[in-house]
Structures are given as structure tokens and as C-alpha cells.
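Note that one protein chain is taken out, while the other chains of the complex remain in position.
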Amino acid sequence: MRLTYNAIAGGSAERLAALSDGVFAVAMTLLVLDIRAPAVEAIHNELDLHRALIALTPRLVMYVMTFLTLGIFWVGQQTQLNHLARSDRSLTWIHLWFLLAVCMTPFSTTLLAEFTRYRSALLIYWANIALMGLTLFLSWQCALRSGLVKPEVSQQTSDSIKRRILIAQCWYVIGAALCAINTYWSIGWIVTIQLFYAVAPRLPRRRNARPEEIAARRG
Amino acid sequence: MRLTYNAIAGGSAERLAALSDGVFAVAMTLLVLDIRAPAVEAIHNELDLHRALIALTPRLVMYVMTFLTLGIFWVGQQTQLNHLARSDRSLTWIHLWFLLAVCMTPFSTTLLAEFTRYRSALLIYWANIALMGLTLFLSWQCALRSGLVKPEVSQQTSDSIKRRILIAQCWYVIGAALCAINTYWSIGWIVTIQLFYAVAPRLPRRRNARPEEIAARRG
Amino acid sequence: MRLTYNAIAGGSAERLAALSDGVFAVAMTLLVLDIRAPAVEAIHNELDLHRALIALTPRLVMYVMTFLTLGIFWVGQQTQLNHLARSDRSLTWIHLWFLLAVCMTPFSTTLLAEFTRYRSALLIYWANIALMGLTLFLSWQCALRSGLVKPEVSQQTSDSIKRRILIAQCWYVIGAALCAINTYWSIGWIVTIQLFYAVAPRLPRRRNARPEEIAARRG
Partner (left out) sequence: MRLTYNAIAGGSAERLAALSDGVFAVAMTLLVLDIRAPAVEAIHNELDLHRALIALTPRLVMYVMTFLTLGIFWVGQQTQLNHLARSDRSLTWIHLWFLLAVCMTPFSTTLLAEFTRYRSALLIYWANIALMGLTLFLSWQCALRSGLVKPEVSQQTSDSIKRRILIAQCWYVIGAALCAINTYWSIGWIVTIQLFYAVAPRLPRRRNARPEEIAARRG
């Protein structure tokens, strides 16, 4: 009986993690290329430089916002991969689609930073985030179905991973829907979500975690 | 007796994997730099933005296509390296040539995206893919000959790795040959191949795999 | 009782290290893109090329200086992570803010290289360094408080990690304060600090280290 290539392809969760770290690292850093220092010729004194730097603020805010988005999704992906015993070809490809969405964030963010008042820019930005959420959700479903999850991972952990993605995506959908009123409402809402996830890391309630969770988490 | 430097050089398959992940990550992300947001001055309303975004579609399709190509070859290389116990200098250099071809994909894709109607652009794109396939094939041959493959890897696995490369390369050769008719036929064919490999990841038939395969796969 | 997602998120210190290495690697390399080779049209003989290359020197010095800064903070972060048994969500987010500051260094350096005479450029450069120092300090505090540090790490080690950050940041504050006189004084002072940390790596006094330190260091 011939062995299907698909049965042996893409089995390393470590390689998947390493590629993902590389893609996230480049995506996080590339964006900063768009924050160009002001042209020397246009600056004649401190005041000019102050004004030029203040003019860069929207771009800077946008950069921080996208860095946070990438950070949120990086933590989300890491949490999933930490709970996997191994990978397979299907899971690998779901994560490659996830990484494709990650690679698009520099584009969709620049677009939104340039066209803050335009709904299509905002909807593309949201579609990008939605694609990342969708692929992460599918990835966990696939891992459960194909038995790739570490045996010690409890139903509780699994539920909390799925719940987190669904809740976050609901917040983003509301943000996107707000553009029916005004894109600035949407942007304000999305910034608030990001800051909530990134700036308010409460003390982990380690007491709640069961020993096998902690073991899985360390894996 | 003097020890040849070559006998001790390049022995780490992990470092090779790490460098490869880095190169793939950068190549996957760099391409997105070519999808520039439309110039602010040219956009006066939502309709303008829609048109400008639609004008970006060919470039976007090309980007997705190349991301998929890189993904296919990344999975292919990963599958090989997962089955190796260690590396040596010859194998390392074959993979460096593979990575050189990987680094060229942003160039060859941009070329094809700009000159879709030109046969030389298509043939360069194909030559790039063919070089990746050739080096991967040689790498497996070298690993077998130099005894770098894990002892538990069966003949079946080895055959399926070689078969996969040969079959995929045949499809690409047909795609390249189609440019005798028209480059659009070639591009359509190649896009179909990529989607077939990337979008249709059937459930892995884990039942077929023998225990030692699974062990090797997890390595 | 529902398991909080936060209790299982971001538990891998290895993934954090891998993302950090990626971000540092890109930030270290991106800067070199700003050192452009002189335009071919402007060069007619060796002397022209000499002059053009000498004109690049300030940019080159700035590049080396920032590479050193990134190197210093990379060593600092690595030393901390080497002493951690694991990570958690809070610690991960503190390090993501640290990496945000790392990503900003290509911008703040370019700014300072273009506007050496302007105080705001220097203060932004210093703020960037201060943010890196602050997040590293908070990270160690957080690791101690949340029990993420390896059990064999002694109080002595912990103190020396904190002391190092505080002392280095004091030197940088003095450098920043010197711009009250002149920005060139500040730049000279900061360059001296960097060289002190980077060029003068005395022989490690391994005799002093206690066995458990050495074990932790190797971890």
C-alpha cells in the first residue's frame, strides 16, 4: 500500500512556531519603515521639528495599534500551539493562511492610516482581523478533530480558547458595524479593544489552573 | 592525521531549519511591500478608493499565489528535515542553494505580475520553482546517500517524498509548456496547482501511517 | 468554575525568546538600508568615491551606535529570560511593549542622525532607550512577583539584574540631561556608554558565580 505524502507532511509544531515567530517579527518591524523622519530641508528650527513630529502622531498611533493587534494574535496563536502535541498537514495549512493574514496587516493598516474617513479602508482592516480570528478558530477545531492536542489538555481549556476567539471577534464586528455611523467611532472602538487586551493584563489567577493545565502550558 | 574541516562543518539540522524559517518568513512578508496603498491625493471619495483597490487586485492575487508557493515548498522542506537525524556540509549547501531560490521568488513574482503577457517572465518564474524542486530532490538523495536520515524512516516514506517532488514538478512543467499557447493559460494552470496543494488539505489518513512513521514525523 | 483564558495564555518563554530574536534581527538589519551607496552618476573617479564615502561616515557611526544599543538590550533581555522557568500573559505583554520600543529604534536613530543639533530628536532617542529599560525592569519585577523565576536563582543574581538596569539608565539620564548644554555633549556621552558596555567585555569572573547560578545561566 502506498503511503500518502500528506500523512507525513508538516508534522512539526516547532517549525510552525518558528516560521510564525519570523513572520510576526518581520510584520511588526516593517511597519515602522512607514514612519519616515521629516525631510532635513523642511526643518529650520526646533519649532519646525516639533510640528513635523506632531504631524507624525496619527501614523505613530496607527503603528502602535497594529503592533498591539499583532501582539494579541501572536499570544493567541502561541497559546494554541503550546497545547499541541504535534501538527499535521491540514493544521499547517490553516496556520499558513493565518500567516497570510498576518502579512497583510502592514498593508491594511497603512490603508486605514491614509484613508481614516473611508469605510472601505475600515472594512478591509476589519476583514483582515476577521480572517486571523477565523483561521485561529478553525485551527483549534482541526487540532481537536485530528487528535493533535496534548492528552492532558482539559475540556475547560479547550472551551476557554474557543470562547476567547469568539468574544474578541464579536467586539471587532461591533467595531466594524459602527462605521455605519462614522469611521472614527469604529477606530475609537477598535483602539479601545486593543488597549483592553494589551494594557490590562491582570494578574493571572494561577490558583484556578489545574496542575495538568500548568504542565501543558509549560510544554 | 589531519581532520578535514568539511567533516565537522554544518552538522546542525536545527540551525538549518532556523535559518530556513527566517528566510521564508522574510520572503513571505517582503512581497507585501509591493502592494502599496493608493496615493492620498488621487482619492476624493469612496468610489475612487474602490476603483484604486480593484486596480490592486492583480497584484494581490499574485501575492497570494506566491505566498502559497512559498508555503508549499516550506512544508516540503520541513517534511524532509523532520526525517533527518542530522545534517552535514553537503546537505547544508544544497539547502543554501534552495534558500537562494526562495529568496528569488519576490523578484520573479514581481516580474511576472508586471509582465503577465511575456513568456520570458513566465519562464523565469518557472525556472525559480524548478530550482526549488531540484534542490529539494537532490537534498533527499544526498541525505539517503550520506546516511543522515533517521533510522526509523521506511523506504515507503522515502519513496513518497521523492514521488511528491517529481509529480509536482511535472505539473509545473506542463504549466510552463502551456505558455507556447498563451501565458494566461500557464498562469491559470499554475494557480490551479497551488490551490490544489494549499486549499484542499484532506484529512490526513493517519490510519495508514505505521507507528515508526508517526514517531519520525514527531521528531 | 470557568477557566480564565488569561491563566493559560502566553506561557512559553521559548516562543517569547524566538519572537524577540526575530524582532531584534530585523531591527538590526533594517537600519543598514538607510546607508545608501552613492549615486553612480555623481562619481567620476576614486577621489569622488572617497569623498562620498566619507560623507557617509556620520550615518555609519550612528548605525554602529544603534547596533550596539540593540545588542546591549538584547543581552539584557536574554539574561533575564535565561533565568525564567516559564512565562505568563502579563510578562509576555511587558515584553511585547519592550519589543515595540525595540522596533522604534530604527526611527529614533534615523531622526537623531538627521537632526543631531535638535534637542527634541535627542530626547526622543533617549525616551526610546528609557522605555526599553523601564519595560525590562518591570519584566523582572513581574517575574519575581508571579513566581516565574527558576527556583535556583539566588537573591544575589536577582539584585544584580535590577542594579544593572538602574545604573545603565542613570548614565543615559545624565546623557539626556547634557543636552541642556549641547546635543553633541549628549551624543558623545551616550556613545561612550555604549562602547563601555560593548567593547570592554572583561573576562567573566566565573570563580565568583555559585554553582546554581551557572546552572541557571546555562538553562
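A, B and C label the chains in the order they appear, each numbered from 1.
Rule of thumb we're sticking to: a residue touches a chain if its C-beta (ideal position, glycine included) is under 8 Å from a C-beta of that chain, and two chains touch if they have at least 3 such contacts.
Please read these numbers as outputs of a predicted model, since none were measured by experiment.
When the missing chain is restored to the complex, the residue among B:49, B:121 or B:143 that touches it is B:121. In the complete assembly, the contact with the undisplayed chain comes from C:32, out of C:32, C:61 or C:174. Taking the whole complex into account, chain B touches the unshown chain at residues 1-12, 15, 18-19, 21-23, 25-27, 30, 85-86, 88-90, 92-94, 96, 99-100, 103-104, 106-107, 110-111, 114-115, 118-121, 124, 146. In the full complex, chain C contacts the hidden chain through residues 17-18, 21-22, 24-26, 28-33, 35, 37-38, 40, 43, 46, 49-50, 53, 64, 67-68, 71, 74-76, 78-79, 81-83, 154, 156-157, 159-161, 163-164, 198-199, 201-206, 208-209, 213, 216-219. By the touch criterion stated above, the residues of chain A touching the omitted chain are 22, 25-26.
The rule we apply is simple: only the chains that are shown with their structure count from here on.
Comparing the residue numbers each copy contributes, chain A and chain B share less than half of them at their mutual interface. Rounded to whole angstrom units, the spacing between the C-alpha centres of chain B and chain C is 35. Residue positions of chain A with contacts to 2 or more other chains are 18, 21-22, 25-26, 30.
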